[in-house]
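Yeah, one chain of the complex is gone here, protein chain that is, but the others are all in their spots.
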Amino acid sequence: MSERIRVNEEMRTLLARTTRGRAGFEDLVVVPVFAVIVALILGALTMLATNVDLATIGKSYVALLHGSVGSLNALSETLTAAAPLVLAGLGLALGFRTGLFNIGAEGQLLMGGMAAVMVGFSLPGLPAVILLPLCLLAGAAMGAFYAAIAGYLRAATGAHEVISTIMLNLTSYRILDYMLRQPWVQKEGRADPISKSVPEAAELPRLLEWLDPNLRVHAGLFLMLIATAFVYWLLFRTKVGFEFRASGENPDAARYAGMRSKLIIVLAMATAGAFAGLAGANQVLGVLGRATPGFSAGIGFDAIAVALLGRSHPVGVLFAGLLFGALEAGGRQMQVDAGVSIDLIGIIQALIIVFIAAPLLVRAIFPWGFRRSRDKAGGQP
Amino acid sequence: MTARAAPAPADRIDTGKQRQARIVGFLLIGLAIFTAFVFGLDAAGDATFRLSRPRDPFALPDLVVPAAPFLHIAAALLAFLGARQFLRGGIRWTALSLGIGLAILVAAFLVWATAGKAFSLTGMLQATVVRAVPIALGALAGVLCERVAVVNIAIEGMLLAGAFTGALAGSVIGGWGGLVSAVAIGGLFGFILAALVVTYRMDQIIAGVVINLFVLGLTSYVSSQVFAEYRALNNAPVFRSWKVPVLGDLPVIGPVLFNQNIFVYGAMVLVVTATYYLFHTRSGLRARAVGEHPRAADTLGINVYRTRYIHVTLGGMVAGFGGAWFTLGSVGRFDENMTGGRGFIGLAAMIFGRWHPVGALMAALVFGFADSLQQKLALLNTPIPSEFLAMAPYIATIIVVAGLIGRARPPAADGKPYVKE
Partner (left out) sequence: MDVELRGITKRFGPVTANADVDLTIRGGEVLGLLGENGAGKSTLMNVLCGLYRPDAGHILIDGREMSFAGPGDSIAAGIGMVHQHFMLVPVFTVAENVVLGVEPTGRLDHLDLATARAQVREINDRYGLQVDPDAVIEDLPVGLQQRVEILKVLFRSADLLILDEPTAVLTPQEVEDFFAIVKALRDAGKAIVFITHKLHEILAIADRISVLRGGRIVGQGDPAVVTEADLAEMMVGRPVSFTVDKAPATPGAAILEVADLVVLRENDEIAVDHLSLSVRSGEIVGIAGVQGNGQTALVQAITGLARPAHGAVRFEGRDITHASVRARHAMGMAHIPEDRHRSGMIANFTIAENMVLNSYYDPAYASGLQVDWDRVNLAAARFCVDFDVRTPSVFLPAGALSGGNQQKMVVARELERETKLVIAAQPTRGLDIGSIEYIHDRLVGARDEGDGVLIVSSELDEIMGLADRILVMFKGRIVAEVDNREGRADRNAIGLAMAGAAA
């Protein structure tokens, strides 16, 4: 039954959209940009401190730029590196919005990738149109299950998910090691821990193979874009997303309003884990082709930085993931061209988060560029 | 006005604690059955536990335990405890019964694994204490921070920084110099965490995660960039064990407690000092007040910000000391990411120990035991795959934080930033 509501003058003014205002712009754009710039500068200082001469520092940053966006190959590498970061980062952003610190993306990624590989080589006869989605689904489902363990513990016993997800991470490495020693998983004829390869039907096809067979960018790119749109829709347009956000902002009020907070926690962790698992599946099906110990290579931890840099907003996560993908692709070039260890990128990434998560710190260092916040001092007494 | 009469007395009300007691009862009976059938049926021969080493002044005879009878007795004890839980449902006994039950289970497991072989019990206890050191120091650092209501996820990073500094500085200026440097660097990161959290009001968990990532990146970078080339910078002296006269010669406790290196003794001293400080001094009272009700402390003229800075920095120093154990107390050489999650296990030990220094130490010993157990069992060729044994400390941590072994209350303002108006 829809009745026509008479929109009178009073209501009309109430419905006028407020513009975000300068404070919002500062928060979303200025702070992240500053953060990245300062982090790069501090990275250079770190190199100086370890006896790298200025010329090499210059060469490193040039290589960084060249290796990330300087050629078609560079762009392909950037996108390939970005895809799992964005996928896992979306999951983490979802978790953050629900008030959950899911540090376990690494483990969920590992388990998801493992599941995808195992489904892949166990069903070699199936056509690609069935096998590929099945493997992706397996990866997502496994990641969801693994994360739901921590979610359930949090919901049922109040166990803080930071510690339980970290422990699950550490456990997942061992599980993978164990699996890779099993004869039905291990590649035939190999003594080192490496799994059987997935059949071609399960692989994410390369997109630009017709142009140059060395370009690694693969269909995971589409996964990344679809996932971004999906998470946006989920968070801001659906009922479930509303529940996630409400629980994240004020779990008491959400409970009083009738939302089932325990179910929401488990659901949110499972969804976050599903995306992390999908990221793992993306890696094995699009890049690696098989599983080895620690194949997750720290993507799960980098994704935390990506989610924070993107302010837990799906579009922000997309851009942040692209930036970090660029840093990684460029970092590899930097290691080759200038001989500087790629661990430097890790330092830069950590510094970026510091400045992102402490806007007050950025304002303290760069008072210009920010409006003198007269109305910031203290709220209502 | 009508007054209401008092209601009739109640029938038994099902409280949560009673349900918990019943669940524990089930668990214990299940463990009893497990012990009887899985362990008991498989055990053959005697389990020999060596208690003394060849050169000990007071030598104790080996403890020889006939495996099968012991396991049956253990199963019976577990069943008894479980049944008692059902019948009595005593609330205070629940945690105790579970604790005793788990201890019996572990003993049974050891006997089963050692059946027909020999095993140095004293050696394992010695290793327990050694492995507990970084966890205990990490937990103590956590206690110092959380007692002023600052959640310190960065203990892992501080341990790693201490390990790295210990190796680097130790190689250059010797063991003691390395130790002091490690403590200083730990304190520096504690100070940074305090600044991020207190002054710049960053979310405490994110700040901790960031410091961990930063330390990991920095130490890995220097390790691969510099140590690979200049091997001499990663070759620190190791502190040897020092035997306490008289006490060190006692059987069993001698080698375990009084023949260790400076890190073990340091941990013991620090725990005692911290306990006295927190509960018997004026500064300790104020610190705890800041952690429980910062606004109240503020109204009484206590400087909440400064108190948090001081204690988080102190915590960092303790963690730096604990980190130095990995290099200066163990192998003398830094490897990337060598702390392996010990900082987080320390946090779990802190929770298990109810935010009390002595409790944290006890909890760390339990984790140290699990850690040394998995090592020894790998040597004993037990049928359990080594990866599963390696998982044991992590699973134990999850069980602890899930409160399956009793829930406790953290300091009331834990995790919340304090904003002065």
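The chains carry the letters A and B, assigned in the order they are written, with residues numbered from 1 in each.
Everything that follows uses one rule, which is that a contact is a pair of C-beta atoms (placed from the backbone, for glycine too) under 8 Å apart; a residue touches a chain by one contact, two chains touch by 3 or more.
These numbers come from a predicted model, not from an experiment.
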Residue among A:A16, A:A49, A:V129 or A:A191 that touches the chain left out of view: A:A16
Of A:P127, A:P183 or A:G258, the residue in touch with the unshown chain: A:G258
Residue of B:D203, B:E292 or B:E387 touching the missing chain in the full complex: B:E292
Contact set of chain B toward the excluded chain (per top definition): 1-4, 6-8, 10-11, 13-17, 280-286, 288-289, 292-293, 295-302, 412, 421
Footprint left on chain A by the chain that the document does not show: 5, 7-8, 10-11, 13-18, 237-240, 242, 245-246, 249-250, 252-258, 260, 374-381
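Convention: only the chains that are shown with their structure count from here on.
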Centre-of-Cα separation between chain B and chain A, whole angstrom: 32
List of chain B residues in touch with chain A within their complex: 153, 196, 199-203, 205-207, 209-211, 213-214, 216-218, 220-226, 340-341, 344, 347-348, 385, 387-388, 390-391, 394-395, 397-398, 401-404, 407, 421
Touch list for chain A against partner chain B, complex: 46, 50-51, 101, 103, 153, 157-160, 162-164, 166-168, 170-171, 174-175, 177-178, 301, 304-305, 308, 340-341, 343-347, 349-351, 353-354, 357-358, 360-361, 364, 378, 381
